[in-house]
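Sharing a structure, written as C-alpha cells. Questions coming.
One chain of protein is taken out of this complex; the other chains stay put.
Letters A and B mark the chains in the order given here, with residues in each chain numbered from 1 onward.
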Amino acid sequence: MTRYLELYWYFLIQRFKILMEYRLNFFIGATSTAILQAASLTAIWVVMRQIPSLNGWNFYEVILVYGLLTMGESITHMFADNLWTVGWNYVRSGDFDRFLVRPIDPLFHLLADRFCHDGIGNLITGALLVGVSMQQLGIAFSLQHIVYIIISVLSGGVIFIALNLITATSVFWIMESIPVTQMVFTMNEFAKYPLSIYHSSIRILLTWIIPYGFVSFYPASYLLGRDVGALVWLSPLVALVFIFMAYRIWLFGLRHYSSTGS
Amino acid sequence: MIQALRRELSIYKAIAGMAAKTRLAYNMWVWADFVVTIVSMIVFVYFWRAVYANTSTLSGLSLSQTITYILLARLLSPLVETRTIFFFGFMIRQGQIAVELTRPLDMQLRIMTESFAELLVFLVQRLPLFLIAWLFFGMQLPSDPALWGAFFISLVLGQIVLFLFDWMFACLAFYVTETWGLSVVRVAAGSFFSGAIVPLMMMPSWLQKLAAGLPFAQAMAVPVSFLSGISTAADAPHIWLIQITWLLVLLVLSRIVFGIAVRKVTVQGG
Partner (left out) sequence: MAIIQVDNLNKTFKVQRKDPGLGGAVKALFLPKYEDKVAVNGISFSIDASEIVGYIGVNGAGKSTTIKMLTGILLPTSGSVLVLGRDPHRERVANAREIGVVFGQRTQLWWDLAFIESLSLVAKIYQVPQTRYKQLLDQFAETLELKELLNVPIRNMSLGQKMRAELAATLIHEPRVVYLDEPTIGLDLIVKERIREFIKEQNRTKSTTVVLTTHDLGDIEELCKRVIIIDTGKLIYDGPIETIKDRFGKYREITFETLSTPGHVDLPSGAEIILSEPRKISVRFDRTATTASGVAAALMNQLEVKDFSLSEPDLASIIMQIYNGALSEEQAT
C-alpha cells in the first residue's frame, strides 16, 4: 500500500503543475470557498446576535458545530471531488475505460486524478472556526482534545466520502451521478446546526441512516461536555462501516458496468 | 447553503457538457432539485423555530412572517442566480460576439426575453414545492389581491433591475479569462444581499445600508416583502418608483458599459 501512497503523492504533484498553469484561477478557487463561507457565517452571526441561544446552544457553540462540519466536508472536497464528475467527465466520455486498462485500482485512479485545492479554503476556515469557538468557550486545547478533534475530522471526512461514493455508483446505471449524490449530500445542511433543534425523526435520520451527525454534532457534544451517551465515541466506527459498505457497493457497480458496457 | 450554491454552479457546468439526456436521467435532475429544496426548507423552518423559541418578534418580524419570507426567498432563489456571466464568457471564447450583434433585434432585449422565459418555466416547475411549503411548512400567504398584484409588478421590475445589473457585471468577462471566481462572488453577494438567507430587516444598520445600495434586494426582498406582511399595498407606488428609478439608471449604465466592452473586444479582435 505504500506504493499507492507514493503514487498518490505523484498524482498530487502533477495536479499542482496543472493548477500552476492557471495561477489566477488557483487563487480564485482557493478564496472562493472562503467567500461563500463568509456569507453563510455572517448570516448566522446576524441572527444569533439577537437571541441568547439556539435551543440552548449559544453562538460559539453553534459555530463549533458549523466549523466541525466544514472541516469534515473539506476532506471530501479535496480528495474525492471526482465523485461528482465521474458521470459527465469520465463515464459518458468513455475516459473511464482508460482506468480499467491501467494496472491500478480504478477508484484510486478516479480520486487521485483530481485533488481539489478549493477544499483547502474550507479546511482552514473550519479549523479557524473550531479554534476560535473553543477559545471563546474556554475549552482546553489539551492533547486529548486535539487528538479527538483530528480523529473526528478524519472520520467525518470518511463519512462524507463514503456517502458520496455510494451515490456516485449510480453512474453505472444512469450515466450521471450528480442528481443522486446531490440528494444525499444536501442532508449535510442539517448537520450545520445542533441536531437538537430538529424533530426526532431528522435526528435519527442523521445519526443512523445518513450519519452526518457524527461529523459535527456528536463530536461537538463531547467537547462541550453535553451528554449524548456513547455516541461521542462512535465516529470512527461509523466511518469504517460506511466506507466498507461504500466500497462493496462501488465494486458491485463496477461489475454491472463490465457486463453492460457503456 | 454554500454547498448548494457551489453545486448548482457545477451543475451548470455539467449540464453544459452533457450530451443527450435519457428521460430517466432528466427526471433525476428534477427530483434532485425537489429534494434539495425541501431539505433546505426543513432546515430553515426548524432553525427559525429554534431562533424564535424564547421571543415572539425579532426586528419587528414574527416567526410566521420570517418563515414565510425565508421560504418564499428559497423558492424564488433561481431568480437571484445568473448565467449571464457564463454566457458572455462562452460567447467570447467561441468568438460569437459579432454574430450576436448583427442579429436584427436588440441583443439585450432578446437575451432578457429568453432569460425570463426560462425563469417562468422554472418557477412553474416549482409550483408543487410552493404548495408543499404553504400546506406543511407554515408559509402564510395573504389573501388580499392588491398585495399579490403589488408583488407581481414588483417582482417583474426587480427582475429587470437585476438582469440589467448582471448585464453590466458580466462585462467583466470581456476582461478576465476565467469567469468562475467572479460568479462565485456574484452568487454569494447575491444570495446574502437579496435577503434570501436572512431577512434584511434583521441585519445591523450598516449592512442594511450596504444592501440598499445593491440591486439584489430589489429583485427578491422587495417583492417578497409584500407577501410576508412587511410592506402594505399602500407602500406599493413608492416602492415601484424606487425600482423604476433603479431600472432606468441601470438601463443606461449597462448599455454604456456594454458598448465600451464590446468595442474593446472588436478592436482587439476575437
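Simple rule for what comes next: a contact is a pair of C-beta atoms (placed from the backbone, for glycine too) under 8 Å apart; a residue touches a chain by one contact, two chains touch by 3 or more.
Note that the coordinates shown come from a computational prediction; the quantities given were computed from them, not determined experimentally.
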Omitted-chain contact residue, chosen from A:98, A:199 or A:248: A:98
Missing-partner contacts on chain A, residue numbers: 3, 7, 10-11, 14, 17-18, 21, 93-95, 97-98, 100-104, 255, 258-261
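As a convention for this text, only the chains that are shown with their structure count from here on.
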Where chain A and chain B are represented by their mean Cα positions, the distance between them in whole Å: 28
Sites on chain A touched by chain B in the complex: 22, 24-25, 28-29, 31-33, 35-40, 42-43, 46-52, 54-55, 73, 84-85, 87-89, 92, 174-176, 178-180, 182-183, 185-190, 192-193, 197-199, 202
Chain B - residues contacting chain A, complex: 1-7, 10-11, 14, 17-19, 21-22, 24-25, 28-29, 31-32, 35-36, 39-40, 42-43, 46-47, 49-51, 53-55, 58-59, 177-178, 180-181, 184-185, 187-189, 191-192, 197-198, 202-204, 207
